[in-house]
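Below is a structure I'd like to ask you about.
A single protein chain has been removed from this complex, and every other one stays in its place.
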Amino acid sequence: MNRIPGYRRRFNEMAGTNIDRLAGISDGIFSVGMTLLVLGLALPTLSAHGTEGDLWRALLGLGPNVLVYTLSFMTLGIFWVGQGTQLNLLARSNRNYSWLQLVFLFAVTVVPFSTQLLAHFPTYRVALVEYWLNILLLGMTLLAGLQYGLRAHLFKEAEMPEVAPLMRGRIFIAQSLYAIATATCLVFPTWVSITLIFLVQLNYVVAPRIPILHRF
Amino acid sequence: MNRIPGYRRRFNEMAGTNIDRLAGISDGIFSVGMTLLVLGLALPTLSAHGTEGDLWRALLGLGPNVLVYTLSFMTLGIFWVGQGTQLNLLARSNRNYSWLQLVFLFAVTVVPFSTQLLAHFPTYRVALVEYWLNILLLGMTLLAGLQYGLRAHLFKEAEMPEVAPLMRGRIFIAQSLYAIATATCLVFPTWVSITLIFLVQLNYVVAPRIPILHRF
Amino acid sequence: MNRIPGYRRRFNEMAGTNIDRLAGISDGIFSVGMTLLVLGLALPTLSAHGTEGDLWRALLGLGPNVLVYTLSFMTLGIFWVGQGTQLNLLARSNRNYSWLQLVFLFAVTVVPFSTQLLAHFPTYRVALVEYWLNILLLGMTLLAGLQYGLRAHLFKEAEMPEVAPLMRGRIFIAQSLYAIATATCLVFPTWVSITLIFLVQLNYVVAPRIPILHRF
Partner (left out) sequence: MNRIPGYRRRFNEMAGTNIDRLAGISDGIFSVGMTLLVLGLALPTLSAHGTEGDLWRALLGLGPNVLVYTLSFMTLGIFWVGQGTQLNLLARSNRNYSWLQLVFLFAVTVVPFSTQLLAHFPTYRVALVEYWLNILLLGMTLLAGLQYGLRAHLFKEAEMPEVAPLMRGRIFIAQSLYAIATATCLVFPTWVSITLIFLVQLNYVVAPRIPILHRF
């Protein structure tokens, strides 16, 4: 009997099996990412003779930036809730699933960069598309985690036949809306796209009863 | 029987139900925020021929900044204790409650920005009001979490009839004191307001026996 | 019967009782602090025609800074182990104890500032004394937590009669060594003090068998 392959199979069975550690590093990366977003808000600079009105106008001038940062906080919040829901359904984890989650977390760490890019270049379609690709990567890695987990029987079996199509459907609907919102930049100014993405996110945050968006 | 609404209700029942994850991301965001506060303390710069006395004076010059940072650390500490007390009373969580907490945590991530704004522009009423609005948002989202949690029966029922009015009263009293302290900037220089807010915070930290402030 | 004081006593009994949250925010603040230390290592800048030798010399020039950062990492590690030992002995927590720990964590968040100050001004006694005051505050708040916890019966009673004098003694010995090391800057250059503090820390890290330092 060849023991080496058994050893190797064994290592892969041991590595990455700790769901608590996965939750721990996820909460850590999300919380650092969320806090760093607001750091991107540059403090206004005033001349020595600046007045209250100058500071007020400088803060108002941060408005568009604040919109982008709020957008990104909602994005991270939505995916934090989404990943948490998936992890909650796990009965066990393994090495491959942990790595799919690490790729998902890599996408999370890119959000502050994408946010600053969009906040500095809000009128550039390139910045908007980069932002959308980041959201797309978040959605695709979350979906990959779901699909792999199903195939590898990592989830609590009883609930999944009902739950899995729902989660898949949610990701497809949301990603379609993001794609449509982004595609409008081909015709309209980028602020239309940003506002549409903002509204899509807001819809998922407050979960209003618009049946067409929540059929899944 | 229409299964779609059932699916959807089901998703909302699953999402955001993990109190440990909520505690994890809260501790993460608070700890990053608290550590970043002190990063705002700019290192003094000295000329090549700087003396011990020069460095000493440069550090003393940081005094007002240190006051503002200590103030913000106390603010974050007070709200960390307050949120922890609320989360401790939870019997369960849900998606809406998690989002109310995420909005609360958004307000937490804004504190380093508000702090730096006030530290750089301590004589500007606009900076003071922005700081106060941040504290107001912290209090209001904490209150919203309490009220929603009561309505949605998320808390351990046995304790709440006695505890809920107490927590509500605490928030109202504290927020009234913050509002009064801030309003004094209409008549007095902003440093009076900052000092008053500092004293209010200190009162909640050391919890002295001043009956009028602790009736609730 | 007057119910108001009962309410208030009750709030103070509920607030800050969660040892897990206390451990969570402690690990968070320590880990952010430890990671930020190394961020203080400024990347070398080279001219366009820089050679391998230039970069090598630039990195060697970071040597003293690396020493200070290693020192601070050890400091944070020692106090992380020390606080962890104290929290491990808790049978329960309360609001006052949580606040003592928050003051301890405030001292932790100041360490990156003190470190950068000492790394930028290694020959200034003022920077050294500020660094020492930071270590003193860490030790004193840890001691205050121990003393308060004993008085308020927060610890597992069985172990404390034996353990408490040991922990107190450890803090006193260590703080005496730090004070002596710092005081040598009155006679010798500051690098002597920094090296002595480094050696004291190293002693606590590797725990060699020098009986005189480990009688307690």
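We just call them A, B and C in the order they show up, numbering each chain from 1.
By our rule, a residue touches a chain if its C-beta (ideal position, glycine included) is under 8 Å from a C-beta of that chain, and two chains touch if they have at least 3 such contacts.
All values derive from a computational prediction rather than experimental measurement.
Given that one chain is not shown, which residue among C:85, C:123, C:147 or C:176 touches it?
Looking across C:85, C:123, C:147 or C:176, the contact with the absent chain belongs to C:85.
Given that one chain is not shown, which residue among A:110, A:163, A:177 or A:197 touches it?
A:110
Residue-wise, where is chain A in contact with the chain that is not depicted?
Looking at chain A, the ones touching the missing chain are residues 4, 7-8, 10-12, 14-18, 20-21, 24-25, 27-29, 31-33, 36, 95-96, 98-99, 102, 105-106, 109-110, 112-113, 116-117, 120-121, 124-127, 130.
What chain C residues would touch the chain not displayed?
Contacting residues on chain C, toward the hidden partner: 23-24, 27-28, 30-32, 34-39, 41, 43-44, 46, 52, 55-56, 59, 70, 73, 77, 80-82, 84-85, 87-89, 162-163, 165-167, 170, 205-207, 214-216.
The rule is simple: only the chains that are shown with their structure count from here on.
Could you name the chain whose Cα mean is nearest to the mean of all protein Cα atoms here?
So the chain sitting closest to the middle is B.
Any idea how many Å lie between the Cα centroids of chain B and chain C?
Each chain reduced to its C-alpha mean, chain B and chain C end up 25 Å apart.
I'd like the Å distance between the centres of chain A and chain C, where a centre is the mean of that chain's Cα atoms.
About 35 Å separates the centre of chain A from that of chain C.
Give me the residue numbers in chain B that touch at least two other chains, ranges are fine.
24, 27-28, 31-32, 36
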